[in-house]
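All protein chains but one are shown at their positions in the complex.
Each chain carries a letter (A and B) given by its place in the written order, and its residues are counted from 1.
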Amino acid sequence: MSLESRLRSTLAGRTEEEKRVLALIAGFLSIVLVLVVLGPVVALTGLPLPTLSISFIISTLAIAGMYLLLTLGLNVQWGYAGLVNFSVVAFWGIGAYTGALLTGAGSPHELELHPLYGLVVAIVLAAVLGFAIGLPTLRLRADYLAIATLGFSEIIRIIILNEEWLTAGGLGVGGMPTLVSTWPLSFTTPVLDPIADLLGAQTRTVHDLVFVMLLTFVVFLLLRRLQVSPWGRVLRTIRGDEDVAAALGKNTYWYKMQAFVLGCVIMAIAGWYYAHHVRFMTPAELDPIDTFYIWVAVILGGSGSNRGAIIGGFTVVIILQGTRLYNDFIDSILFFLTIDEAALRLLLVGLLVILVVRLRPEGILPPQREHIWPAALRERAGEEGEQ
Amino acid sequence: MAENSNHGMNRRDLLKATGAAVLVGGLAGCVGDDDADEPYEIGMVDSLTGTLEPYGERNERGSELALEHINDVGIGDDDRGLELSVQDDESLPEPAVDAARVLVEEEGVPLLIGSVGSGASMGIHESVIQGTDTVHISQNSTGAVLTEEPDLLRTSPSGAGKGGHLANLISDDGYDEVALTYVNNDYGVSLRDVFEENYDGDVLATVAHEEEEPSLSAEVSEMEATGAEAWLFITYAEEFIVFVNEMYDRGLHEEIQFYGAESTIADSILENTPEGSHDGMVGTSESAPEDSPVYQDFESRFQDAYDTSPTVWACYTYDAVMLSAIAIHVADEFDGPAIMDVIRDVTNDPGEVVNSLEEAKEIVDSGGDPDAINYEGVSGPIELDENGDPTGAYQVYEVQSHEYVWGDVLT
Partner (left out) sequence: MVDQLPAAFVEWIVSNGQLFASGLVFSSIIILGSIGLALVYAIGDFPSFAHGDLMTVGAYTAVVVNVILGLHLAIGFVVAMVVTAAVALGTDKLVFRPLEGRAIELLITSIGVAFAYRALIHMGFGPSSRSYDVGGRGGIEWIRETFGVTVTPRGATIVLTTLVLVTALHLVLQYTTLGRMMRATAENKELARISGIRTQRVLAAMWLIGGALAGAGGVFLGLELVIRPRLGFSILVVLFAAVILGGIGSVYGAMLGGFVIGMAHELTPMIGAAVGAVPLLPAFGSEYDAAVAFVIMILILIVKPTGIIGGKTSA
């Protein structure tokens, strides 16, 4: 099959929006590719051209994965079940602190356990806490739920900050091992070392990138499956009109609780990963601003859509990191003004958020046909092909 | 027919998308080339926005002045300049790591100065610096935890030293009871811990407060309830302003003896509190001795440039940048390992004492012997130990007639 016909058949079944997004992604990736290729060119020739380094891309992706997980988790709560949860950062923090306190060399408990313990305890703790918080709040109307969860988030942050015997409080916890240094992941080092050398990056960053992307992929597949399952359908009905769902005999509260807890667990896993990636944790990081960023990601991506969540997560990372790369450009263009670059960046982030929501309020990639069973889609495509 | 229009739309969209993406991506990155006339570039992560943004501003002043002094003479035999590429960490550890990544991995700086919060500095070190050859200096972090990382250098002494001095100061003044309030982060908790360990008397209350609290009245009431006559404030200038005003309103300034540390001395405090609101306050701060000509010169240049006295934080940052310039000058190559090789020696004994790049250049050429010089800065002698910590030189200060007066140097 020729490249053109292969491309054509890939694009054939796609909706307009999907095609547009694919084009956008293709365009973006080509630019990145060009910038990367320019790196060695500039090094050799000394031409003044912008470049992007591979090691920077790798380490950015390694943290982007965490954003993707958080956005996917929030999407389960908001996109599937319509729950306005503003405690994202708290559950992320619980996952991170569990990992830190159980494995960190600087932890007040001096346990230095294997990261797997941290993961298991983080999941259990997030589930239990999610359930506990959901219990009084899920009955509330959406607006109240939002602020109630924000309240819980702050309460958790304040407890972590003040109960020094438990969390080391404001001092923070450090010394967590990298995932690649622990069994069984340490077995991947022979494979990753040469790759890391080739790319000019560190082994642990390459490892973390692969690890978090695989993790995200697995979670993504799981969530897609859930979305088309009967469970997902019930949640969609609840989100659309809770009374209808209740009339159909569904225990709406229980379904919402499941979605809530699932989302919280995913967020905690993202936090656990962070603890082993950045390897220092402080209570300051449980700032509600991070919850806001994930909400921006979910909305920018397109609520209810897992692919949208992925795109939204990447978009937020691009906005946040991309605006850091402007300094030289700003300096050369606005040299006549003494510009406060950091505040300008903040302004830029704010304006970008306003702009994207304004231009595409439904998100970059809202749900297309995820709700339709794949087999039915194939059937329909088959019918159209025959015509 | 439907297929044709789809393809047309695709190509147009691809072009549009590419155009849009060019705007985004095309501004990325930085030129990498080694033209000999180009300035040396190092990186700095600073808290320019967020809860610590006043410190970002103070640091900026220190680094700007340092760059001026450095670029007046130039580094190395060919007098190349120094350029600082600055990224904001929003006063949080995670953006700090993002900021460091841009500087180290994208711009490839061999030396990084950053950051303010100890959590940010640790995060940067563990996650970006470790495993690379990049030299890492923190300009403001005082948390004890940085001592555990010998490769994490800093120009701001660990709180560990200061706490002892404060404890002695208060005891020696005859107070065997004290009420303490501290800002609840790595800086405040560290200093509180060290103080409590070293203080002989009773700490009647340790009242935590957060940065940017909308009200500190309850904290003041709690301290008042202890009946202590000496109150120690381990906090930042902004919060201290609110404390002083609150206590002034309640008339407590006439009953309580104020004690503070290096962050409770700043011109902005004097500007935002009434006359006589905390006269008689005593504190300790790192400093170069006030009568040292270096410091006096620095102070007058600072005043001329910014119309305010330098805080110790501006001094630390000034020293971090100046030290970097001297180390780059003395190093064999402009890369991490070469700079790391010399950086401790240029600021430690032995060596002839120098206070600037200019003076250093008179004694040692590019690639010369680092032991020939000993940089002593505007914040103190520096003298980086094996843990990368500087020895602090502490001085007592007092508030008299709503002005700062420096006193004894503590050893």
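We adopt the following convention: a residue touches a chain if its C-beta (ideal position, glycine included) is under 8 Å from a C-beta of that chain, and two chains touch if they have at least 3 such contacts.
Just so you know, these numbers come straight off a predicted model, no measurement behind them.
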{"item": "Touching the absent chain when the full complex is considered, from A:Val296, A:Ile311 or A:Ile364", "value": "A:Val296"}
{"item": "Candidates A:Leu129, A:Leu150, A:Met176 or A:Ile311 - the one touching the absent chain", "value": "A:Leu150"}
{"item": "Option from B:Leu82, B:Val135, B:Leu153 or B:Ile241 whose C-beta touches the chain left out", "value": "B:Ile241"}
{"item": "Among B:Ile42, B:Ile75, B:Leu169 or B:Ala208, residue touching the chain not depicted", "value": "B:Ala208"}
{"item": "Residue in contact with the excluded chain [from B:Asp78, B:Asp200 or B:Glu271]", "value": "B:Glu271"}
{"item": "Contact footprint on chain B, counting only the chain that is left out", "value": "49-51, 53-54, 56-57, 184, 207-210, 212-215, 217-219, 221-222, 224-225, 237-238, 241-242, 245, 248-251, 268, 271-272, 274"}
{"item": "Positions on chain A contacted by the hidden chain, ascending", "value": "78, 84, 136-137, 139-144, 146-148, 150-152, 154-155, 158-159, 161-162, 288, 292, 295-296, 299-300, 303, 339-340, 343-344, 346-347, 349-354, 357-358, 361"}
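By our rule, only the chains that are shown with their structure count from here on.
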{"item": "Inter-centroid spacing, chain B versus chain A (mean Cα positions, whole Å)", "value": "33"}
{"item": "Of all residues in chain B, those that touch chain A in their complex", "value": "3, 6-7, 9-10, 13-14, 16-22, 24-35, 48-49, 56, 85-88, 91-95, 97-99, 101-102, 105-106, 108, 117-119, 122-123, 126-128, 131-132, 143-145, 148, 184-186, 188-190, 208, 210"}
{"item": "Interface residues, chain A side, partner chain B - complex", "value": "8, 11-12, 16, 19-20, 23-24, 26-28, 30-32, 34-35, 39, 42-43, 46-53, 55-56, 59-60, 63, 106, 161-162, 164, 169-172, 174, 201-202, 204, 274, 277-282, 284-285, 287, 289-290, 318, 320-322, 324-329, 340-343, 345-346"}
